[in-house]
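Of the protein chains in this complex, one is absent; all others appear in place.
This part shows chain A:
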Amino acid sequence: MTTQAPRARHDPLTRGVWHDRNGRAGTILTAALLLACLTAAAGLLPYDPLAQDPTTRLRAPSAAHWFGTDQFGRDVLARTLTGIAASLRVAAVAVACAALIGSFLGVLAGYVRGRLDAVVSRLADILFAFPAILLALAIVAALGQGWFNTAVAIAVVYTPIFLRVARGPTLSVREAEYVKAAKVLGYGPARILLRHVVPNVSAPVVVQTTLALSWAILTESGLSFLGLGTQPPQPSLGLMVSEARNLLTEAWWTLAFPAALIVVAVVALNLLGDGLRAALDPREGTR
């Protein structure tokens, strides 16, 4: 019981994720994706994702162009990697906003209860009532296009999810004996919330963050596919899939690679989320 203690101090979270098979696969895949994004963002790709070359239109995958070229002679690999970087940027900004605002409101509503909880929860219900992509479309249409507005739209759609994820455990933690004990010791509400409630509801929020990232990539791709996300000529996975639709019979690679990368990104983040959940779940007994 006590001999485990010194080793457990070496960051039990990362260790737990690594020990989980899904978590390890997710970590490796996510790291690879991030590396690719960084390469693209740093301009280290052999081809410019925007450079058109009429002499190399619709080339099949080869040693020179691993993923082939599209109808304007642009390198599909370069565009795919730049696209995933764009998608991840939007998803990360959107999820960060949603997670911060949503869990802040959720913890507050769950802890304070009363009228605040009623108002906040009903607002969340209203947002939930709209299909996610439709709501995001409407917001982008209202705000105008651009990657930041897309991120705002996705953040609005995902905030109620975080609100609920944070509110649920807060309801049980606020009744926990150690929170009552904190009141008995004369702690103020701010101290109780920050030091005793928030850390104990953070596990599901962390897991939700990775899952929401993967959904946000899908939503961003969907918006771009529908022409309201990233605008051409900037590459984005959804946009590439949309543009390649008509080329499916003559140049399958223009569609297959970006589509496959969407899948890889979503699977990678889901696996990571699974690993985190396993590592954070006290019932797994790894700690």
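Structure notes:
Rule of thumb we're sticking to: a residue touches a chain if its C-beta (ideal position, glycine included) is under 8 Å from a C-beta of that chain, and two chains touch if they have at least 3 such contacts; residues count from 1.
One rule holds for everything that comes next: contacts and distances are computed from a predicted model.
Selecting from "Porin", "Oligopeptide transport ATP-binding protein OppD", "Nitrogenase molybdenum-iron protein beta chain" or "Formate C-acetyltransferase", the unshown chain of this assembly corresponds to "Oligopeptide transport ATP-binding protein OppD" (UniProt protein name). Considering A:R21, A:R122 or A:R195, the position touching the chain not shown turns out to be A:R195 (whole complex). Interface residues of chain A facing the missing partner chain: 1-2, 4-5, 113, 176-178, 180-188, 191, 195-196, 199-200, 282, 287.
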